[in-house]
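Sharing a structure, written as structure tokens. Questions coming.
Here the complex is missing one protein chain, while the rest keep their positions.
For subunit A:
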Amino acid sequence: MSSLCLQRLQEERKKWRKDHPFGFFAKPTKKVDGSMNLQLWEAGIPGKESTIWHGALYPITIEYPDEYPSKPPKVKFPAGFYHPNIYPSGTVCLSILNEDQDWRPAITLKQIVLGVQDLLDTPNPNSPAQEPAWRAFSKNKSEYEKRVLLQAKQYAK
């Protein structure tokens, strides 16, 4: 791991502990030997109030590459997560997490998790990442909402 990556991640952690949005959590994982792995984080994204996603805390992992902050981290939900813009593997398809699109080195952890929370209730049907959720979202809204509510129950706080 480069020192730049490490230093920046330490700072991200400091800033997160000082101040982070309500309802979220984020912490670096532990390595086998018990030490902190700053390049792999676990975080929880609460569904926004008055949306069908409300009432649950959705778990994600954030993986920082060695080239961070030149390159964006990879954000993953559990595999098979039901959402039009999340790949079957769980990887999130979001422009601010794409190096060729809107990723900027200045984007912070806070901005990332807020971006992911935003994505939950405002999916982008123009860049589908999985078929079932996308098809339901664009063709059969009631089926879509049913599945999302079911999933919310699964991850209920």
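We adopt the following convention: contacts are C-beta pairs under 8 Å (C-beta built on N, C-alpha and C of every residue); 3 or more make two chains touch, one makes a residue touch a chain; residues count from 1.
Simple rule for what comes next: contacts and distances are computed from a predicted model.
The UniProt record for the undisplayed chain lists the protein name "RBR-type E3 ubiquitin transferase", from the options "RBR-type E3 ubiquitin transferase", "Replication protein A 70 kDa DNA-binding subunit A", "Splicing factor 3B subunit 5" or "Mesoderm induction early response protein 1".
Of the candidate positions A:P21, A:P88, A:P105 or A:P125, contact with the hidden chain is made by A:P105. Here the missing chain is touched by one residue of A:P28, A:P69 or A:P84, and it is A:P69. When the missing chain is restored to the complex, the residue among A:Q7, A:S127, A:N140 or A:Q154 that touches it is A:Q7. Seen across the whole complex, the unshown chain contacts subunit A at 4, 7-8, 10-11, 67, 69-71, 100, 102, 104-107.
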